[in-house]
Structures are given as C-alpha cells and as structure tokens.
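Only a single protein chain was left out; the remaining protein chains are all shown in position.
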Amino acid sequence: MARKLSFKDAINEAIAQEMERDQSVIVMGEDNVGGAGSPGEMDAWGGVLGVTKGLYPKFGERVMDTPISESAFIGAAIGAASCGMRPIAELMFVDFMGVCFDQIYNQAAKFRYMFGGKAETPVVIRTMIGGGFRAAAQHSQCLYPIFTHIPGLKCVIPSGPYEAKGLLIQAIRDNDPVIFFEHKAMYALKAEVPEEPYALPFGEAKLLRSGEQVTIVAFGLMVQRALQAAEALANNGIDCEVVDPRTTSPLDETTILQSVAKTGRLVVVDEAYPRCGMAADISALVAQKGFESLQAPVIMVTPPHVPPPFNGALEDLYMPDSARIEAAVQSIVK
Amino acid sequence: MARKLSFKDAINEAIAQEMERDQSVIVMGEDNVGGAGSPGEMDAWGGVLGVTKGLYPKFGERVMDTPISESAFIGAAIGAASCGMRPIAELMFVDFMGVCFDQIYNQAAKFRYMFGGKAETPVVIRTMIGGGFRAAAQHSQCLYPIFTHIPGLKCVIPSGPYEAKGLLIQAIRDNDPVIFFEHKAMYALKAEVPEEPYALPFGEAKLLRSGEQVTIVAFGLMVQRALQAAEALANNGIDCEVVDPRTTSPLDETTILQSVAKTGRLVVVDEAYPRCGMAADISALVAQKGFESLQAPVIMVTPPHVPPPFNGALEDLYMPDSARIEAAVQSIVK
Amino acid sequence: MATQLDKTNLLNAYRTMKQIREFEERVHVEFATGDIPGFVHLYAGEEAVATGVCMHLNQRDKIASTHRGHGHCIAKGVDIDAMMAEIYGKRTGSCGGKGGSMHIADISKGMMGANGIVGAGPPLICGAALAAKFKGDQGVGVAFFGDGASNQGTTFESLNLSMVWKLPVLFGAENNGYAESTGVKFNVPTANISDRAAGFGMPGITVDGNDFFAVYEAAGEAIKRARAGGGPTLLECKTNRFFGHFEGDAMTYRAKGEVKDLRERCDALKIFSTQVTSRGLLSQEEMTTIDSEVKAAIDKAVALAKAAPNPTAADLLTDVYIAY
Partner (left out) sequence: MATQLDKTNLLNAYRTMKQIREFEERVHVEFATGDIPGFVHLYAGEEAVATGVCMHLNQRDKIASTHRGHGHCIAKGVDIDAMMAEIYGKRTGSCGGKGGSMHIADISKGMMGANGIVGAGPPLICGAALAAKFKGDQGVGVAFFGDGASNQGTTFESLNLSMVWKLPVLFGAENNGYAESTGVKFNVPTANISDRAAGFGMPGITVDGNDFFAVYEAAGEAIKRARAGGGPTLLECKTNRFFGHFEGDAMTYRAKGEVKDLRERCDALKIFSTQVTSRGLLSQEEMTTIDSEVKAAIDKAVALAKAAPNPTAADLLTDVYIAY
C-alpha cells in the first residue's frame, strides 16, 4: 500500500466508494456540487474547500447543492435518514452549528431514546474544525466538546488521511448519527491510504507511540504535534506514549487508562476551548478511574479561555504547539 | 431579614428593582407579558411558568412579548445591548438554545474580542434548566456546560432564592453577556431574601458547609441534595465540606482548590450530562492544580450518558440524588 | 360538497375525529386526577385538520407533528392503547415510557414523532419527502405546525428548501389563533399564514379548519399535486383549541365565554354531523354506534395504561445508540 492520498482526497474517496456500494448514500451541502443555478460549470466547487469535488460527475442528482438554510437541510438529512436513506450532510464550518444545532442534538441524537428504541437515524454530518487559517473567531473553532456532551451522537476526529477514510466509511455504515470533524489545516496532508474500502471501528484508540514515562492523549491536528513533541522529548531521554482516541464518543477509556496505568503521568492536548472541553473530559476520566496510578498532576495543554484571534502571530500563540506540549511533559517528569 | 421569598419571586423582584433603577433595562420573551394579540387579559402568563408576571402592569412597554423566533429576539436583545440597552431576554427552556445559539456564542460572546475591545454587550439571557418535571428529553436538559465552554459568556446557576436575587441583579448590572440558568424545580422553593437590592459578585463560590474529610462541589438544584447528603453523612461521622460555585464562568478556582487542599477528597455533583460537563471540568481543575493534595480518586456524580427519560421512576434514577452522593463520598473515605 | 367520499370513508372520518375528541377529553379528565405526568397539550377542537389531511395518506407517507400531537397520531393510525400507555409513561407505551405525550412516534406507521421543539417538524419532513423522491415511491410528507411555529426560522427555511428541491410536501398550518397565550394577531402580521407561500413561489391556501370537507378537499388536491411531482403546498387551516395551551392553563388571555361559544359554533364533529345527516350521507345512529365504540376503546386504553408496568431501571440506559 504505497499509494499516498491527501486527507481531503481520502475523505472524497471514502464517500465515493460508499456511494458506489450503497444507493441510499446521498450527499448534500452548500456548494457541495457548486454551480447550481449559475451560468458556468457544474461541480465548480465541491464544497468551499473542494472536498466533494468530482462526486457530482459520478453520481449526479445524489449530490445536492442547498440554500444557505442549515436548519432545513441538516434537518432534511436527519429526516431522510429516519426514512431509510444514508445522507452525508456538510455543515461547512462547525462554527455555523449555532443556526441548526437543534436538529442535531434534540432531533437526531434523541429520536432513538425518545421513541423507545424504534428509530434509526444513520446520518453523517461532516464539518470543518480548527485554526491555522487566520480565519478568526467565527471560522476557527473546534466545538466538538459540545457535540461530545450530547448523548446520542457519535463524534469522530480523524488525525490523518488513513483515519479519515476508514472512520468516514464506518460513519456512513453506522446506524447512529455521526458527526465527523475535519481539521481544515490537514486537507493537504498526505499519507498512505489503501485503495480498497475499509472501516475503522469507533471507540478504539490508536497507540501511535509506545512509551514508559508519560501518556500524551491528543485529538485531530494535535496528534501530529504531540508526536513531534514526543520525538523531541525522546532526544532528551523522556519516553512518551502517544494515544489518539480517534472518536471522542464513544471513547476508548480502556486504552487511555491502561496507558496511564503504565506511565503514571498524563498530558492531554486539545485545540478546543479548555472549559468543559475534551482535555478536561479526559483528565476527569483519569482522575476518577485512573487515580491510583497517577504520580503527577494531569496537565492540560489547550488554548486559553479566549476566542480564536485573527492575527497570525496571535493565532500561533493561541494554538497548542509542540513546544508547549514538551514543556508540559517536562513539568511533570522532572 | 425574616422575609421569605420563593425562587421565582426573588427573580421577579430582582428584575423589577433593576427596571426601576435603570430605564435601559427591558424584558422580552415568549409570553413574558402574555396575552398580546389575544382577546382576554394582558399579563396573563408572565412567561410559561409565571416568573415575569406583574412586570407589565408596572413597566408597560418595557416588557415585551415576542413571536416564536428565538434567533430574532435573542439576537435583537444582543443588538440592543450593544446599542446601550440592558435587555433581559428569556429563552424559555435552555433546551431551545439549538434554534438560536449562534447569536449567543458567535455574536454576543465574541463581539468584544473580535472588535478589539470596543464593544459592550450587557445582555442577560434567562433560561430554565433541569429535570424533575417529567418533561422528557427536550425540556429537561441542563446544557450549561455548553455555554461554559464558550469564552466571552458568563454563566450563573443560582442554588436558591437568595442567590437568585443577588446574582440576577449582578447579571443585569454586569457589562458582559450573562446567561442565567434557573432550575425550574426550584421556583417554589422559599428562603430568606432581603428586600433591598443587592448584588452578589460573580466568581465567588459559597462555602455552605465546612468539613474536613471530603469536598463536595455541586451546582444549582444539586446543592440542596449535596447538603442533604452531607447532613446524612455527618450522622455517620463523615464530615463533608459543601461548595456552591454559583457561577461556572467565571469559576472560583481558589475556593475549590483550598477546600480540596484541606480535605484531600473531591466529589462533584452535577445534573448536566457527564461528557465534557461541569463535573468533568471541576475534576480536571483539581487533577491539574490540586493533585498534590488529592488522597483519593475524584468522584463524579452525574446522570448517565443518556437523554432525560419521561417516566418518573426513570427520571428519579436519572438525576443524582442524595443517596448516590452519599455512596460516592463513602466510596472514597472508606 | 364536491367530495366523493363513500360511506366507509365517511364513517372512518367520523370515527377518527371522534376518537381524537374522546381521547383528548378523557386525557383532560385523567390529567386533573394527577396521574398523568409532564406537559400535555390537547388537540380537541382541531380534529378536522389531522383527519382531513391524513385520510389522503397511506403508511408509506410520513407526517411530522408537534407538541400537540395526539390528534396527528390517531389520524395516522397509531395504536391508541400504546399512545395512552405512553402518556402515562408506561413500559407498554409507544415509546416504552421514555417519550411521553410530547414524543409519541410510530415510524412504522409513518408518524415521525410529536415534537417538543416548535418548528422542528418542517425540516424533518423535507427529508422524508426527499427520501420518497429518491425511492421513487410517490410518497409524500406532511408537516403539521401551528400559527406560532409559522414564525420559526426553521419553518421558513423549509418552505424555501422544499421549493428549491421540488419536494412532495404538504405544509399543514394549524392556525388555532394562539401560540401559548399570545394571539396570532400579534405574531403574524398578515391576514393569513398562507400569505407567506407566495414569497416562496408556492401555492398557499386557507380553509375553514373546522370543516372536515374543506380540509379534505384542499389537502387532497395538494397531495395529488405533490405525488405527481408538482411540488409543495402551504395549506392553512383556521381552527380552534378547546382546552388551554397545556393542561393547567387558566386561559385568562382568552375572552370570557370564548371556549363555550366555540364548542357551540365551531365544533368540527357537530359541523360534520350536520353536513352528513342533512345530506343523508350518514345517519345519526351510525354515528352514535361509533360514539359508543370509541368510548369503549378509550375506556380500555385508559384501563390498560393504568394497569401497565413502569419501565425497569435497566431501561434507563438502553436505546441511546444502536451500538456504542
């Protein structure tokens, strides 16, 4: 499997393969085709950053543009899912969840429970997260802790092309509502991706690096930075284990707890806001269920309790980087 | 100060007193007057559970009914706030945030930062939270962890009538956007409330009970239950300290950490969902900053990762009660 | 009356309306005893709307409902024993006691759920209609929503989306004059809610929602057009609610004697009876027979519901995910 694919293309391929396999898979979102009602070419955009480009020529009407009416079309995706389709709806930036969140957390997430187990809502909502684009406070958020908070949703944060393809295929085949968070700063990142379809199970963390002294749990883009930090620390004789949970809901508690049982130390790295965020969630898990093995304070490496700033120098300070991760690790091994 | 007031009346009095003091305070919400456009009486409802009843006769047009258009009228409250008014908008049940959240977290919360410190948005959004009403999954949520997650918002959870009045007066006078969470199961609860206006500062926890062995941090309605549990535990010779943070953002970290420094043990009781919730947030705080004094695992007492059920027996199992709190405490002192 | 309903259908229409009325009157009485938990919104007075619309639907067709959903459920064929048990929160309820009055659903019957969120149904029904379009099964979707819900952004967006995607949808606006205590005259600045359709290029029509035949005919035309690929319609039915917004509402915002007057002048069942008897289509006896059958059925539903078991503690944790 020497073929390399970008994060973006891995996502596109996952969708295309599932659409081929299963007629009930449909795609909808703003400019997901691009060009509807316009005088020029169709398939002009494929979503604002081109992730779905090429699907319309292959699948025609199964790929749909939508008005800027997130409540209506995300709700429609959910309604269609409960009527036997498998829609993949794109909420362009997760920052826009505020105009349509009801359909996600009060409808899709709750149907099965409220209806006594008699509903199935196999919808996938793809959405872009994260900073690094100098896109300021309304286009740079992560917000997945908010979705993780809600029972009934599954939340997936792929950390690279291989994960993106396998987790998205699982998301599409999954019978529960899945929110799929794509870090926009990773779209160009390339890695080896198998050509044939494969599904990566939810709730199974990936151990990216084995180590004895400190467990670093990181999500999405931060996984790369955690690995960089671990590398640098290894050169300084500090041996870190790096865990990528891959899905925040369900969460693979076992792998995290086993790792901390071995290392006795935990650093959680997350790009989301710190309060009631993922870093707090993982820290609390370990403080409750892994306390006996903890030998040092848990350290959370996150942005400050501040909206993402526009200026690039500020944004670089804002987002956790490997230097901050290294410092965090060092603060508890020394 | 022997006068007793219900939680509901304390809120009503706070609003009335501030409206008298400051002409820029206005009130808006669905049926907040009650009767607009109807053939019968005005002031017929005062909000769905009557909290604002009596304000319209006193303040006339400064108390407004609204269409069922939460984005528009919550947004209007925010817009008016940035133009010099001090609106108090009611989002009837916090469960409805999904239709208007954008205005709250992308607009009100971020104006000041995005605009480089040049905006003031002194809006108060009052909203009902919590279970016990057999109101099922879309009318029983807490969701304040979601608001607490967002930098730029202040989040207030009064645990009784005295707190309700003082914290609401502070919320109205505060120059930042404040979300004020009222537990609907407490409206009838009575306690002593001073007649004159008073403001309780944000970010100052209240130590409700001093103790040596375990710190219990609890929010809103759970404060009562934590106190009950502490009482029962005291009869069994277990001495608990009970802390009510009163505001989750800002959070009085010092009081919590000092308490844990003394007791070495922490139980967090919260009615919100557990994942990325308040219990996790407080647990993580202590795991990071209070680790050296921790002598036992942190215990989180919350509902399961499940939507609120309708059936009363199930709902009673769902919400943390004093028995579960007692058991949690006992599990770490024995 | 251009309608060509045969006797069976007329009897069915009457039975459905009567079942709704009796169900709601009885829930009202039982609620007052304190046995029924939570928020309960009754549909009494609006029977002709759900009935007149749903008589055009089959199980392949879907409806999205509201907080005031009992009538829609009954008209769409949801089992009344299961409904009543659900309202009591029992394990035998449509939702195993986890949903209650505000969340009764039966997807197998095409009833996609009552809904506690005002305006949540229209987006969902766009999805149901989209699914029907992909399946090519001529199915349609109906979203019922109130005058209050007509102001929710989700409703407007759905009107537009259904036109953009040319979906087989009927938007059934139930204008009962009130959103909780707030009058439609305050909330809706036009004479009719159907006036909003034109802004989306959609046909909009207003009918007397207390007249079963008026609803039946207008809905029939719209649904026929939708099935044929002609796109959505907004149908406003002006009607009345006979009880408070929810049980416990003192209704001081209503005029004195208003409900009494409405029950006399605007009762969909009375109007129907007069129409069919005066035209010799049904006899009073035929309807009286139905009345007692319905009464017995509701008696049974209540008795069963009361006797049914609560969910078990284990039920608290199930049905969140299919697999987790």
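Each chain carries a letter (A, B and C) given by its place in the written order, and its residues are counted from 1.
We adopt the following convention: a contact is a pair of C-beta atoms (placed from the backbone, for glycine too) under 8 Å apart; a residue touches a chain by one contact, two chains touch by 3 or more.
Keep in mind it's a predicted model, so treat the numbers as computed, not measured.
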Can you list the shown chains that the hidden chain touches?
A, B, C
Just name the one of C:Thr154, C:Asn175, C:Thr206 or C:Thr233 that touches the chain not displayed here.
C:Thr154
Among A:Val63, A:Val124, A:Ala137 or A:Ile150, choose the residue that contacts the chain missing from this document, as touch is defined above.
A:Ala137
Given the contact definition stated above, which residue among B:Phe7, B:Trp45, B:Phe93 or B:Phe111 touches the chain not shown here?
B:Phe111
Which one touches the absent chain: C:Asp79, C:Asp195 or C:Asp291?
C:Asp195
For subunit C, which residues touch the unseen chain?
151-154, 156-157, 160, 163-164, 186-190, 195-202
Residues of subunit B in contact with the chain that isn't shown?
24, 26, 62, 64, 66-67, 69, 71-85, 87, 99, 102-103, 106-107, 111-120, 151-152, 154, 174-176, 203, 250
For subunit A, which residues reach the chain that was dropped from this view?
30-31, 34-42, 44-45, 48, 65, 67-72, 95-96, 98-99, 133-139, 304-307, 309-314, 317-318
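The rule is short, and it goes like this: only the chains that are shown with their structure count from here on.
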Based on CA centres, what chain would you say lies at the far end from subunit A?
C
What whole-number Å value describes the gap between the mean CA coordinates of subunit A and subunit C?
40
Note: subunit C sits from subunit B at a C-alpha centroid distance in Å of 36
Identify all positions of subunit B at which a residue touches two or more other chains, and write them in rising order.
71, 95-96, 98-99, 136-138, 304-307, 309-310
Two-or-more-chain contact residues of subunit C, please, as numbers and ranges.
95, 97-99, 103, 115-117, 153-154, 320
